[in-house]
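Heads up, the thing below is written out as structure tokens.
All protein chains but one are shown at their positions in the complex.
Which chain is which? They are A, B, C, D and E, in the order written, and residues in each are numbered from 1.
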Amino acid sequence: MKYRDDKELFDTMEHRLYSSVVSDILDSLGYRNQAMRADINPVWAGAVVAGRAHTCLSVDIYELKENPYENEIAAVDTLKPNDVLVAGTNCSTETALWGELLSTAARARGARGAIVDGYTRDVVRIRDMKFPLFATGTRPLDSKGRSIVLEHGRPVKCGGVMVNEGDIILADIDGVVVVPHAIAQEVIEKSLEKASAEDTVRDELLGGALLGDVYRKYGVL
Amino acid sequence: MKYRDDKELFDTMEHRLYSSVVSDILDSLGYRNQAMRADINPVWAGAVVAGRAHTCLSVDIYELKENPYENEIAAVDTLKPNDVLVAGTNCSTETALWGELLSTAARARGARGAIVDGYTRDVVRIRDMKFPLFATGTRPLDSKGRSIVLEHGRPVKCGGVMVNEGDIILADIDGVVVVPHAIAQEVIEKSLEKASAEDTVRDELLGGALLGDVYRKYGVL
Amino acid sequence: MKYRDDKELFDTMEHRLYSSVVSDILDSLGYRNQAMRADINPVWAGAVVAGRAHTCLSVDIYELKENPYENEIAAVDTLKPNDVLVAGTNCSTETALWGELLSTAARARGARGAIVDGYTRDVVRIRDMKFPLFATGTRPLDSKGRSIVLEHGRPVKCGGVMVNEGDIILADIDGVVVVPHAIAQEVIEKSLEKASAEDTVRDELLGGALLGDVYRKYGVL
Amino acid sequence: MKYRDDKELFDTMEHRLYSSVVSDILDSLGYRNQAMRADINPVWAGAVVAGRAHTCLSVDIYELKENPYENEIAAVDTLKPNDVLVAGTNCSTETALWGELLSTAARARGARGAIVDGYTRDVVRIRDMKFPLFATGTRPLDSKGRSIVLEHGRPVKCGGVMVNEGDIILADIDGVVVVPHAIAQEVIEKSLEKASAEDTVRDELLGGALLGDVYRKYGVL
Amino acid sequence: MKYRDDKELFDTMEHRLYSSVVSDILDSLGYRNQAMRADINPVWAGAVVAGRAHTCLSVDIYELKENPYENEIAAVDTLKPNDVLVAGTNCSTETALWGELLSTAARARGARGAIVDGYTRDVVRIRDMKFPLFATGTRPLDSKGRSIVLEHGRPVKCGGVMVNEGDIILADIDGVVVVPHAIAQEVIEKSLEKASAEDTVRDELLGGALLGDVYRKYGVL
Partner (left out) sequence: MKYRDDKELFDTMEHRLYSSVVSDILDSLGYRNQAMRADINPVWAGAVVAGRAHTCLSVDIYELKENPYENEIAAVDTLKPNDVLVAGTNCSTETALWGELLSTAARARGARGAIVDGYTRDVVRIRDMKFPLFATGTRPLDSKGRSIVLEHGRPVKCGGVMVNEGDIILADIDGVVVVPHAIAQEVIEKSLEKASAEDTVRDELLGGALLGDVYRKYGVL
């Protein structure tokens, strides 16, 4: 890509793209199952994040294990700069996988944010530190004795989408889209183009044009 | 009615009424199923809208159709000033029926807002343009190849309530109420009266009176 | 306890504690089912409340009863200073148990807030009066002819947790925890201690330390 | 009606009618919300029942009450010959309202069966005694300390349908329909007629006719 | 294929194969989303069907349409010998798409059965005529004024699986599998082979062998 580095690429995605235009391009290329379920939402208003997926799978268990946080710590300590942690929990409602200390540790590794198909806690401090976190809700329950991280870096289903280590994530108020690594460059370039085209359509509609006329003219909606 | 025009009427409803007082009056007249389900919410804080329902029904399909937006465009381009688009989707979770361009086009027709029993996208820009939109959530997925508008102007179930073309809608943070057209004048007048009565009750309670005493005195709660 | 009075105690809890640290201490003492479900949330941003539970159970009915508000009024008028009303509804979706006038009346009795496993209405005015209210959602429907309060001051399940009259409640953005009365002093003291310990861990993580190293050193996560 | 007595009427309904034909007639008269939800099913194969509704409402509570069965006993002991007990529970999943001893007692009063929008237990013995029972499932949990009967003989929502004391019930493998008392005679007569008409249609289809041709000829489907 | 005709092929599938062995072969070829959800079940004990999918999509509507059954009749009257009707309804719970007369008409066209992602009615007579029908439940409600068939012969999602006209269906007590047309021959042949291999494994286990030993020996479970 024509970006100096990953940081510039993901900064660009966060500032110039949005999940819906990326989803449209994925659709046009035949990738139609890349948007997570609607119940994964930003935990603070305005959170946006783009980055490279570092995957992780947590599962519910029913007793306190020895070294309960071992794999969870490994999942976070293996985060690399510009990563986004993407954690599946098999839709657990029993515990909060994520919290403030994990956010702090993730950021110290250079991670840009986290997507959790499960609950979080410590939302006030996560918001105060502006760590972009997307989750299904909050409960104050620690994972100790309730869930363990089974593995990281392996394929995981998160929000109904299969995510592989290294896929590109873009998450904003509209949702979370997953761009398979192999087509990332094409998707990003075409998304930037479509974002421009939509500006023109919007201008004509703002001028009072009928939706039907504008669609016939530009083929965009 | 004693309002100069529809605009003045709906402005009054937005500023002086709220969904709960209108719901109470509907209850008192025996219309007890006029409030939509709790999962239809404003997509931006502070959204309030009153207007005349222009109905629309969208259904999920599973392939790209020729002219996929044809009926959707027709539904929006037939909006009239002071209308509120009321869209049922049979509770679809597969796509976002609504978005920024539709909001822009709807406003250009004079519509005051939209109620969608389904998902939307482009929430940031819809909020920025202050278009009052109520929906069940967000996903970035375009409707193309996922749903089509079947018809508009026909009865539709939205949020669990049967809505007919021309019914009066009032939507705020507490929910969405549907006032059947035939009883609209009576409902609005009585709602304005009850809103005043509640002010008195509130004052006495603020003065420290027991709830039981106040209720015995005014018969309002 | 070493607090001058209940007010000072609950003020301290609201300002220095949070639901997740209290939940961790409850866990450590073997009380692992004390956090309510994730769908009970503050109805306005920033709501926090601590206090003594005054319980109440509402049930759905299907006709207008004589004296429909009798027990509801009794439940509110028996609130004492520093109480938090904790209302179960058996997960009703048919009506809004709570509203502005009840909030006003509750505050006039000295109550600090309310937790409702059900819907509320009048959210704007409840927010404006800064009454801390936690609920599962909003609908504008009055309880009249839809539900009655069956009893107050008796054990009730709220948010999946059994709550007894006089238990201690702490509710914030992360959730609602219930501290059984018998262990309240111990839980609060240990929670204050753990909150301090977490400050140290956070500092080391902010300094860039690996999560694994910090956890080995302090045993806290 | 032209039946000697209620027994003959309900026997006729059980033997010559079925829920779907009665539902069609209710539809044709504008009563379109008279069929219960699909999760209320016969607890033994072949159960069919018609009769007069004796209504009852049970609600979940959370402690053992004095005289826990008082109202439940009253609800059963007030059953009259040819009644069908219709019990709402506000969709409880916490307890089994119904069981063998209640079935035995109900039959001793002359009741023809029971419809429970909740769980039952003792299914084997209820089947062995051929008591027609429709319920949402089974759990072995006694209602003692889990629910109480609030009232009987009052309007209740059961399976999503409002049922009034004295409405006519017909329940079979396809579902449960509620015929409002005021239109019972008309509905039953027209249902018997339509059942005959369907026999003719079936014969032509069995003879190999196209569905379209048959429908054009008879207007029945 | 080595079968004289479709009838012999589908008879063989019904008698010698079962959905789980076909699912295993689909898995081994990388087709891992071909088994419908668990809530689509045979409506009578022992129903089994194999055949060629004739697809159909029904959608909920909210008023009586002119020619309400037109497309539904067309969908049934275009069934060919050895077809299985596969109907999606977007998970409707409002109506019964299927019933006895449609079963009779479908059989008259030579259809072998039907899979409905929705409700049916007339279960007793469908069972008596031994028409293999799989559905999500029963309600006695006619589709007239509640749903219309939108199209037939087009791709449809049924039980969570995308089904195309001409795909091969096998449905039994364990579930419904969809074999894409292009790989049908390979899947059927390999399924017949695996069914034989499982017989050997079963014999050894019946002889008392440990599961671990048998799996190491045959690699089948």
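Worth a mention:
As a convention for this text, contacts are C-beta pairs under 8 Å (C-beta built on N, C-alpha and C of every residue); 3 or more make two chains touch, one makes a residue touch a chain.
The model shown is predicted, which means the values in this text are computed figures rather than measured ones.
Counted over the whole complex, the shown chains touched by the missing one are A, D, E.
Within the full complex, the residue among D:141, D:162, D:192 or D:209 touching the omitted chain is D:141. The hidden chain makes contact, of the residues E:20, E:78, E:93 or E:185, with E:20.
Against the chain not shown here, subunit E presents residues 18-20, 22-24, 27, 32, 35-39, 41, 172-175, 177, 198, 201-202, 205-206, 208-212, 214-215, 221. Subunit D residues in contact with the hidden partner, per the touch definition given at the top, are 69, 73-74, 76-77, 93, 96, 99-102, 104-105, 108, 119, 121-124, 136-142, 144-145. Residues touching the missing chain, restricted to subunit A, are 57, 59-63, 88, 90, 92, 150, 154-157, 162 (touch as defined at the top).
Note that only the chains that are shown with their structure count from here on.
To overlay subunit B on subunit C by their CA atoms, one rotates by 120 degrees, a value rounded to a multiple of 5.
For the pair subunit C and subunit D, the distance between mean C-alpha positions equals 41 Å. One finds 37 Å separating the Cα centroids of subunit B and subunit D.
Averaged C-alpha coordinates put the centre of subunit C at 49 Å from the centre of subunit E.
Of all possible chain pairings, those that touch are A-B, A-C, B-C, B-E, C-D, D-E.
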